[in-house]
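Dropping a structure here in structure tokens format, bear with me for questions.
With one protein chain removed, the remaining protein chains of the complex are shown where they sit.
Order of writing sets the labels: A, B and C. Residues in every chain begin at 1.
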Amino acid sequence: MPQTTIYVSPRSLGAPDRRPPSVRTTDLARLFAGSPALAGVSIQVEAARTIALLGPNGAGKTTLLRLLSTVIRPSYGSAVVDGLDLTRNTDLVRERVAYLSHDTGLYDDLTARENLAFAAAMYGTPDGTARVDRALRDVGLDDRAADRVRDFSAGMRKRLALGRILLGSPSLVLLDEPYAALDTEGMAIVDELLVAWREAGVSVLLASHATDRLAPLLDGRIVLERGLVAAVSGEGVGSAPPSLPGVPAPAAEVAR
Amino acid sequence: MSDAEFVIAAYAVIIGGLGLYTVALWRRLRSIHGPDDEAR
Amino acid sequence: MSAVRAEARTALAIARKDALAELRGRHAAVTTLFFSAVVLLLFGFALGPDSARLAAAAPGLLWLAVVFSGILAVNRLHLLETDDGALEQLALYPVARRAIYAGKALGGFAVMLVLGLVVLGAVGVLFAVDIASAWLPLLITVVLGAAGIAAVGTFYAGVTVRLRAREVMLPLLMLPVLAPLLLAAVKATAAALAGDPFGELGAWLQLLAAFDVIMLVAGAATYGYLLED
Partner (left out) sequence: MKTRILGFVALGTVVAATAVALFVVAPDLNQGDAQRIMYPHVASAWLAYLSFGVTAISGIGWLWKRDLRFDAVAVAGAEIGVMFTAFAIWGGMMWGRPIWGVYWQWEDPRLTTTALLLALYVGYLLFRRLTDDPERRATRAAIVGIVAAVDIPIVHFSVEWWRGLHQTATIASPDRVLDPAAPPVFVGTLLGMLGAFTIAWLYLMIRRYQLARAEVAREEAVRIERLMAARAAGPSAEVAR
């Protein structure tokens, strides 16, 4: 297991066994244009765990991560992050969740450093400048810090987006295909990040196909298929079958 | 002065429009409900 | 730090980011300025070579050009956020939604102000209008008009940014709302150019300012709902 030097923001998280579960969902579902992308997922992820989200394309991995990140709202069911309801306490959840999506969310016309400086301003990161430098070093982009993101390769963009997560102080990190588009060195950085988050007591939920590579870094696995949980294995993770009879309460009637 | 054509045009469109909209609404309701619960 | 200062800092960070991207990429300014120049030229052709008539119509032409190219500008500024999922990322930051609105509106205001001043200058040259003698009231009118277009435009760009029919819906929704601004700005400009013979300039500027404030408040109060999907 690689030794980490990556700096993860301190958030006083407390002992893992005394924290609420990082994620708990109940019949969580989301439809797009009338068809279910996530049909009803009830899972639980204990605090301070690294869990892989596996499954074929279109299984609902990205939808689940987007729901947990608060980017999209559930159609039905509910989700709780760190004991906070996703639709009722959205603002508090946002402070605790970091999300790396397929899109990097970077601004092409800004340099790498300017992109991170903007993120630091938005996170209200204390010691912003020093932390931006540190994050750039941690993802191996310090020599390209003054270059515009427009000229970056897909792998470099991904690294920069990972660096942005280091500027916040999440207790749950959601990663969608973190290894995609990365070279060997970049993939090693993701490994290191996973170790660093584990050591800091930060939970990680990541969608990936790199099962062999991930094996030593994981506590557990959730396999999704066709918008449902197909299997769960390992430590610190559990699931329940979706409720079938009757009509689920629409999320919006419960929300707010 | 009479201006009857303008009076007729105004009333025909407004009252007729009200009627047409009402009928259209009935048809839309019927097509979504089925014929029997029109009397609700 | 107080919440208000934190929100102001967030808004400034967003506006600065937009300004920086705009200075580097010139997404909004170049296309928009070119567009407004073309619009002014076409107005000139449409209203014929009679220069007295053109000068009389100048206030209206000025603001039509500004409003039309303003739609383009706010759309471009929001497209910046859709580049690579940036709007989603922006929505994920743990900051007040109204601060995000204020930041985007401030960035839009900067662009609209530059646009308004350039178009004003162009109108002065093309339609032989003496803008120098009334520069102060004209400047105030342009500032208030730019603020109103930015306030309304940021809101409606947020409303339509996720829609497939964005290019059609943005002007369709935005133009009727901007009607009072157009009316007041044209009247204020005409009054300023004429030396305010009826003492109505102040009233029109007040109407413009009231429009700006009301639309800013409405936009700030509701923008958060637009970011959720």
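To be clear about the criterion, a residue touches a chain if its C-beta (ideal position, glycine included) is under 8 Å from a C-beta of that chain, and two chains touch if they have at least 3 such contacts.
The model shown is predicted, which means the values in this text are computed figures rather than measured ones.
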Chains in view that touch the one left out, judged over the entire complex: A, B, C
Residue of C:40, C:192 or C:207 touching the missing chain in the full complex: C:207
Options A:76, A:99, A:123 or A:197, residue touching the unrepresented chain: A:76
Absent chain, residues of subunit B that touch it: 1-4, 6-7, 9-11, 13-15, 17-18, 21-22, 25-26, 28-29, 32-33, 39-40
For subunit A, residues in touch with the removed chain: 29, 31, 33-36, 39-40, 56, 73, 75-76, 224-230, 242, 244, 247-248, 250, 252-253, 255-256
Subunit C residues that touch the omitted chain in the full complex: 155, 159, 163-165, 169, 172-173, 175-177, 179-180, 183-184, 187, 198, 200, 203-204, 207, 210-211, 214-215, 218-219, 222, 225-226, 228-229
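Heads up, the rule we're going with is that only the chains that are shown with their structure count from here on.
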Averaged-CA centre spacing for the pair subunit C and subunit B, given as whole angstrom: 42
Between subunit A and subunit B, centroid-to-centroid distance (C-alpha), Å: 56
Sites on subunit B at which at least two other chains make contact: none
Subunit C residues counted as touching two or more neighbouring chains: none
Touching residues on subunit A, where the partner in the complex is subunit C: 69-73, 90-91, 94-95, 97, 99, 101-110, 114, 118-119, 121-124, 148, 157, 168
In the complex, subunit C residues that touch subunit A: 6, 9-10, 13-14, 17, 20-21, 24-25, 80, 83-86, 88-95, 228-229
